[in-house]
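Here the complex is missing one protein chain, while the rest keep their positions.
Presenting chain A:
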Amino acid sequence: MEGELSVSGEHHDHDHDNHYSDMQARVRALETVLAEKGLIDPAALDVIVETYETKVGPRNGAHVVARAWSDPVFADWLLRDATAAIASLGYTGRQGEHMRAVFNTKDTHNLVVCTLCSCYPWSVLGLPPVWYKAPAYRSRAVIDPRGVLAEFGVTLPEGVNIRVWDSTAELRYLVVPQRPAGTEGWSETDLASLVTRDSMIGTGLLHRPEVST
């Protein structure tokens, strides 16, 4: 339970996270030159970046979840050593960044936040959505998780526990949502297509696409 809302204790020693690779720094440098010359419109650029934010990695995370649903051995590995299990599918984060998978059950719902900044498992989930980085989410997810979930349209039955996990530079979380009912026998690819980014942060639930009306 070491990561579960220990709030202050987990955020020490973050200094080493602030390192730019040559390529990261080069892209920032080009942006700086262009901004100083008035050749880019930062707001318009943000919109384009956001358009692509969902295309970095949510499919990677969806693949991990679908594999866990389909393969109990993999699910067990993911539970015990998420960093290694996820890396076995070819998705690796920055050096020194560890992953932990937290599984939703009928009794427990998991929600991920980074209270201090915006640590996020981008290798599996892509770029963080704007709301994840917003102070409102970061502070309220801890104080009032049910209220925050309601704003995402998620209402959990009474009696379901909500666990909030506070990310750090060294340890990041992937929520494994519950497999939707009625998907027995589905292929891994079809299962992966059901998994949304928000469900892997804990701000969304999954439903079968053709729910009976």
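Just a few scattered comments:
Going forward, contacts are C-beta pairs under 8 Å (C-beta built on N, C-alpha and C of every residue); 3 or more make two chains touch, one makes a residue touch a chain; residues count from 1.
Assume contacts and distances are computed from a predicted model.
Missing chain, UniProt protein name, picked from "ABC transmembrane type-1 domain-containing protein", "Nitrile hydratase accessory protein", "Electron transfer flavoprotein subunit beta/FixA family protein" or "ABC transporter permease": "Nitrile hydratase accessory protein".
Residues touching the missing chain, restricted to chain A, are 11, 14-15, 17-34, 36-37, 39-41, 44-45, 48-49, 51-57, 59, 116-117, 122-123, 126-127, 169 (touch as defined at the top).
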